[in-house]
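The complex appears here without one of its protein chains, the remainder shown in place.
And now, chain A:
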Amino acid sequence: MIGIVVVSHSRPLAEAAVGLAAEMVAEDKRPVIAVAAGLDATTFGTDAMAVSEAITSADSADGVLVLLDLGSAILSAEMALEFLEPDVAGHVRLTSAPLVEGLVAAVVTASTGASLDAVVAEAERGLVGKQDHLGDSPAAAVAPVVEADRSVEVVVGNEHGLHARPAARLVGVVNGFDATVTLTDLDTGKGPVDAGSLSMVATLNAQQGHRVRVGASGPQADEALAAIEKLAAENFGDEPAQKAAPAASGSGLDVAIGPAVLVGAGVDLSGYVAGDNELGRLDDALGAVADELRELRDGTAEHGEIFEAHLALLNDRKVLDDVRTAISGGASAPAAWSEAYDGLAETFEGLEDGYQRERAQDVRAVRDRVLRALVGATSAAPVESGILVVPELDAATAATLDATRIAGIAVRAAGTTGHGVIVARSRGIPLITGIGDVEVPAGATVAFDVRTGSFEVEPDEDRVRATITERRDEREQAVVRADEPATTRDGRTIDVVVNVGVVQDAVDVRGADGSGLVRTEVLFGDRRTPPTVDEQVETFRAIARALQGKPITIRTWDIGGDKPLPFLPQAKEANPFLGERGLRVFRRRPELLRDQLEAIRRTAAETPVHVMFPMVTTADEVAWALGELGPRDGLEVGIMVEIPAAALRVRTLAKDLDFVSIGTNDLTQYTTAADRTNTAVASLADGLDPAVLQLIDHVVRNAGVRVAVCGDLASDPQAAVLLAALGVTELSAVGPQVPLVKARLRQADLSQVDTVAVLAARDADQVRGLL
C-alpha cells in the first residue's frame, strides 16, 4: 500500500484534513499518512526538512503520494525531494490535487491497495463530484466507460444515498477484484461510471431508493458482482436507516373490537412517596422525558415538529423556576410539577384564539409524560393494543401509536377533521369519533362500527368478529381488484387517486390512478430551511415514479391557518384561518412560490403533472398565480375550491383553468363557520351538510372544467358515490381507502342516487339516511 504525506502551512488544517479522510476507511485498512505542516503547532509555514522526514516515515515500496496546500508548501515539497535518497525520491509523487478532496479520494483508493498511478489519478479527480454537483465548471473529461455485459441490479437503501462512506466501501470492494466494474443509476439514467473511482461514484449521486445497475467484466467479474450485491444488501455498511416508528399501517377497516384502554384519566400519583431529594428526582425525570421526546422527534419524521414543540414546553425556564421554588418550599416534585403545568394549560385555554387554545393539549401531554417518569410508570405511550378511548385525539398520540397492534381508537369528542383524526385515518387505524360520554370501564370489551355509527360496551363478540371478517374480506377483495378502473354499473369511470403527504404514501397505495393532492407543505414540513428546486424535483419525481408515472396533482405551498412552515415564519394572527393562508401568503413574498413553480415545471417536463393553487378567493388571485406560473406547456392548471365565495363564482375563476379541486374540509368549516379544531362546535363541521353539498353541486354545474374532490369526503366510500353522482369525476382519497372507494363505486349505479333529495335534505344525518 502506498504512503501519503500532507504538506500544509497549518498543522491544525492538515490534521483536520487527515481526520476527515481517515474517517472514510476502517483503521486497519488505512494507508500510512504523515503530516508536515506548520513550523510548530501554531506558526504557519512549511519546512522542506520536515517534509522530507515525513516522506521517509510514510515511505513504502509502492510509493508515496504528497498532497499540498499552496505557495511554500509546493516549494518546500520540491526541495524535500532533493534531500531524499534518489531511489526514494524516484517513487514520490507531488500532486496538484485539491488538498481535502484529493486526500479523501487518495486515502480511500490507497486503502484498496491501488497503485501509485491509480491513486494519483483518483486524487486529481477529487473535484469532479463537487463540480458536477455545482455545475460551475465543465465536467472533467472522463474516459468513456463501456457497459459490461454481465450485470446485477441493486437498490440503494442508505438514508442519504450512496454518500461518501458507503461509496468508499463500495470502491474498496470493487478494487479488491480483478474486474472492471461500472455503475448506472437507472432512476436518473446517469452512468455508467467507474465503480473503482470514488469521485466517479460521487458524480452518480445515487439517492435512497434508486436502482443501480452494476456491470462487471474481467476475470473476477462474477465474484465482484456477488460481493457488491452482498454489500448493497448490507446497506453498504451503513446502519440501516432508522425506520420512522409508525410506518406500518393499521387494518384500514371501519370496524374494531378489543379491550378498552382509557387514556386521559391522568397519572396515578397515589403511590408516590416524597423523599429529601425531590429536585434531583425532578431533574432525572426531565432528563428522561427530554430523551424520549428527542427520540420521538427523530423517529417520526413527518410529525417531528410536534415533539420539538413539546421539548420547548419541557424547557420553559419560567415554569421550571416556579416548580423548583415550590419544591424548595417543601412541595413534592409531582405536586409542584402538576400545579405549574396545570396553570400553564389553563392560561392557554383562556386564550381567545382557538389555535392557541389547542396548545393546552400539548401542555397536558408534557405534564403527564413527566409525571409518569416521576412515578416510574415505564411506558410513556402505554397503549399497545386494544381500543384506545380518549376524550380527544391529539396528533402526537395518533402519530406514535403502533398501528399494527392497536385495534382501534374511539374519540369521545365529535368532529372528523381534527389533526389527530386525520393522522390516525391516514395510518389506517380504525377510528370512530363522537361516542360522547358513554361509560366505559377500563378493560371492558368494546366494539365500534363506523358504517352503522355504533359503539358498544360488552357487545356480542361473535357478531362483531363476523363483521370484521366480512369487512376484511371485502377489503381484501377490494385490494385484489384495486388496479381495475372504478367504473360504475351505469358505465361512468371515476378516477380514484391518492393524497400524498410523504413519498411513502405513494409507495404504499394500491390501485391509485395517480395523486390528486400532493401536500408540499407536509412533504417538506420538517425542514428548517426551504428545499431547493432540485430537492423538490427529486421528491416530486419519486412520487410520480412510485405511482408508475400516472398524473400527480401538486398543490403549491398551503401554509398558514393551522399549518405553519418552519422556514417561512408568519406573524401571529388573531384569526389565522381567516388570515394569510395558502396562496395569500405569497402575494407579498413570492420567492418560495417561484422556486416551487420552477420545480413543478421541471418535473412536468418528465412526467404528467397538474398544479393547483390553494385558498383562492378572487379572479385577480387566479390571474396573479397564472402570471407567476408562466408558460403552461403540457401542465394542467387548477385551483382549490375551499372558500364559499370561490365555489359560488367558480365560473369566473375557472375561465382560464383546466380543472378545480374541492377541498371539502375547509369548504365545510368555512360554510358552517365551525372550527374543526374546536371540539365544542366540530360536530357542526360535517362534510355531508346539505349546504356543503349544494355548493359542490353548484361547482360541478358551473365550473365548465373537470371537477375533483380532494378532501376527506372523497375517502368515505358512501360519500364517494354521492360525489360521483353529483358529477365529480376525480376523487382523491387517503391511501388505505383507495381500493375501498373504487370497490364501492364499481357496485354503484349513479343514476339511482337521488341527488335531488340529498340536496334538499334537512341536515347531514338525513343525507346519511338517504345513502
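In this text, a contact is a pair of C-beta atoms (placed from the backbone, for glycine too) under 8 Å apart; a residue touches a chain by one contact, two chains touch by 3 or more; residues count from 1.
Convention: contacts and distances are computed from a predicted model.
Visitor: Name the chain not shown, per its UniProt record: "Dihydroxyacetone kinase DhaL subunit", "RNA polymerase sigma24 factor", "Amino acid ABC transporter permease" or "Aliphatic sulfonates import ATP-binding protein SsuB 2"?
Guide: "Dihydroxyacetone kinase DhaL subunit"
Visitor: Specify the residue from the set A:T43, A:S115 or A:N575 that touches the hidden chain.
Guide: Spelled out, the listed residue whose C-beta touches the missing chain is A:T43.
Visitor: For the chain left out of this view, which of A:L75, A:A574 or A:A680 touches it?
Guide: A:L75
Visitor: Since one chain has been left out of the picture, which residues of chain A touch it in the full complex?
Guide: 9, 39, 43-50, 70-72, 75-76, 78-79
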